[in-house]
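Note that one protein chain is taken out, while the other chains of the complex remain in position.
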Amino acid sequence: MTLKTLPPISRSTEKFSLKNFFHSIWRQRWLYFLMMPTLIYFAIFKYGPLWNAQIAFKDFKPLLGVMGSPWVGFQHFETFVNSFYFTDLLTNTVFFSLAKLILGMPLAIVCAIALHETWFLRYRTFVQTVIYLPHFLSWVIMFGVLLVILSPGNGLLNAIIEQFGGDPIPFLTSPNHFRWVVIFSDIWKETGWSTILYLAALLAISPDLYEAAAVDGATPLQRIWHISIPGIIPVIVLVTLLRMGNILDAGFNQIFVLYSVPVYSVGDIIDTWVYRQGVLQFQFSLATAVGFFKGVIGLVLILISNQIAKRVAQQSLF
Amino acid sequence: MLRSKTRDAILFQIGLAVFLTIILLLILLPFWRVIVTAFIPLDIYTREGIPFFLSPTEWTFEAFNQLLGHSMFPRAALNSIIITLLGTAISLVLTVPLAYGLSTRNLPGRKLLMTLVLFVYLFSPGLIPIYLLITGMNLTNNYLAIILPPAVSVYNTLVMMSFFEGLPEDLKDAARIDGANELQVLWHVILPLSKPILLTIGLFYAVYFWNEFFTPLLYLNDNDLMPLPVLLRNILISASFNEYVEYNAFSSSSIESLKAAGVLITMIPMLLVYPWIQRYFTKGTLVGGVKG
Partner (left out) sequence: MKSWKMIFIVCLLVVSQVLASCAPAATPTEEPAATEAPAEPTVEPSPTTPPEPVDIVLWAQATVTEAGAPPDDWVAYDIIREELNINLTYVIVPTGADGEAKINAAAAANDLPDLFQMVSANNDNRGALLRLVDLGLMAPVGDMMPLMPERVKLHYNDQLALDLVTFYGEQYGLPEPPPIPKREGLVIRKDWLDKLGLDVPTTPEELFAVAEAFTTQDPDGNGKNDTYGFGGFLNGEGLGTRFDFIMGAYGVPGVWNFTGNGDFGLNVRSENYPEALAYFKSLVDAKVIDPDWPTLTRDDFRARWKQGSFGIMWEDFAALTNKSNYEPFDTNFPDAEWIPVAAPTGPDGDTYYGVYTGRGQIFGVSQKAADDGKKEAIARLLEWMATDGYYLLGFGEEGVNFIIDDNGNISTEGLDPVQAYTAPERQPYTQMRNQLIFYNSEQEIVARYPTYETIAGRLMDPMAFLGFFQNEPWVDGRGIQVILPPANAADFNRYYTEGLIQFVLGQKELNDETWAEYLAGLDSLGAADYEAAAQQSLIDAGLLK
């Protein structure tokens, strides 16, 4: 069984020569031409703001502008790192990020495989359409739904617990339970949406492979294990690597809506802190500095994960 | 697809169906509540809150009437459609070439390009640096201010790149031997094979633009330019600031019903588009290309 997992490692084994180099550029001139608009776009709309982001190292004053504001070095970074709850914030953020990834991704993959495998095509279309819909519920709406299910006063779940003689659990205000509420509500809302991507990957696998497996008399599980999973490994690795790069983004919108004072100790994340401290207090330099901080951590993690992926899965981003 | 109907295979199919049904129910549950909330009459809502089931005789379109009948609704919906279509088109046109370039392994400078792209992914400049750029270009009160900054998502680009990489190399080589340049390879070979991923990424972009409300609030000043999410948000805020609004003009539905109806209304286009996209989500899209 041959698979076409082609690690995109650039082949720099050939001897380097200037002539060859220019020749190969000329050979790809059409491709460069094609990419030109996007590259110009990147220069203006992606690197332009990054240039302005130097205010992270400055005491930004609107009248002086980005260039004219005085440099303050790493002062804003120090403010953030030395802030009272820094360790708390970092732990909570990483915890939510990792938990959502580790628990959410396998479920999405399983769903995608199940949808891909099923014979009932109409049912598949129906299920697929329905499970992607919760993605459109905003977190404000989700909060309403969660309140109805989890409220200690009249929530559905607590009604069941009380039926069995238990004490109602204040899921949304108890620090122990709140973490799981965040993780599972995120999985609940986003699994169907992530399924789309894996399903598209499964559909790109050549049917020849499945036919061959059927001829060999493979069981369904063997087929999944030896064809489907390897077929979507590149996407899985890619998504995981990218998520590692954004590990300090733990879902601001969700936490902001769901958290409350009693669960700050487990719920407060970097972005909610930045919101309370930076954006609303006109400390834009601080907010930008935290953005950089997150980028550096993401960079380190993505480099490490890339190495691991290379070793373990023979896949890599670069 | 071969369907060998052995006993194992049938058991497996039953298992799958049960699994999918469980997932379906788990996901429908909160959704069901949203639907009930949207249709619940105000008197029932204020009497007993939102019941789990709604009697077939006691429901109302009032919340939908209030939203759809709003004098600014047609305008806002049109604005949303313009932003979504324009945004998705620009996004795809800019994303596809970059993804294809990055997937071409022997492209000189690919590594540098990848680094530059990833750098943007890791380091987000934040609100103010982008705002300064947009005002510097005099783009306030213009849809381009909403569309251009997020037009290329690195995440989407890399996902697309990964799909392009997965396409059989011999296809491209065959075309190249025939004397096709990269432009022609992309046009004649790659794109026809990439419908599922183009649709998926297009959907990701479209949904983003369709739901976006913060940047319109930030960059647009003219009320006539505001898209649907902004209008819905304004209606909801208005309903909840009722102690300062004394006139009894806006309360024939509860805020909860308005919220729920707003969600359902914004979902409708996505509900219509998705099954259409799914038509292209069929097996064998690739084999057609390979054999063709």
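Per-chain residue numbering starts at 1, and chain names A and B are given in the order in which the chains are listed.
Please note the rule applied: a residue touches a chain if its C-beta (ideal position, glycine included) is under 8 Å from a C-beta of that chain, and two chains touch if they have at least 3 such contacts.
This is a predicted model, so every value here is computed, not measured.
Here the missing chain is touched by one residue of B:77, B:93, B:180 or B:273, and it is B:93.
From the set B:143, B:164 or B:274, the residue in touch with the chain omitted from the display is B:143, counting the whole complex.
Annotation for subunit A: contacts to the undisplayed chain at residues 37, 60-63, 65, 83-85, 147, 151-154, 168, 170, 172-173, 175, 260-262, 264-265, 268, 273, 276-277, 279-282, 284. Mapped onto subunit B, the interface with the missing chain covers residues 42-43, 45-49, 70-72, 79, 82, 86, 89-90, 92-94, 127-128, 131-132, 135-144, 148, 187, 191-192, 195, 214, 217-218, 221-225, 231, 234-235, 237-251, 254-256.
Going forward, only the chains that are shown with their structure count from here on.
The geometric centre of subunit A is 16 Å away from that of subunit B, both derived from CA atoms.
By the touch rule above, subunit A contacts subunit B in their complex via residues 4, 6, 8, 10-11, 21, 24-25, 28, 30-35, 37-39, 41-42, 44-53, 55, 60, 66, 110-111, 114-115, 117-120, 123-125, 127-138, 140-142, 144-145, 148-149, 154, 156, 188, 191-192, 196-197, 199-201, 203-208, 210-211, 214, 219-221, 234-235, 238-239, 242, 245-246, 279, 284, 287-288, 291-292, 294-295, 298-299, 302, 317-318. Against subunit A, the residues of subunit B that register as touching in their complex are 1-4, 8-9, 12-13, 16-17, 19-20, 23-24, 26-28, 30-31, 33-34, 37, 49-50, 52, 93-95, 97-98, 100-101, 103-111, 114-118, 120-130, 132-133, 148-149, 151-152, 155, 158-159, 162-163, 165-169, 181-183, 186, 196-197, 200, 203, 207, 211, 256, 259-260, 263, 266-267, 270-271, 274-275, 278, 281-287, 290.
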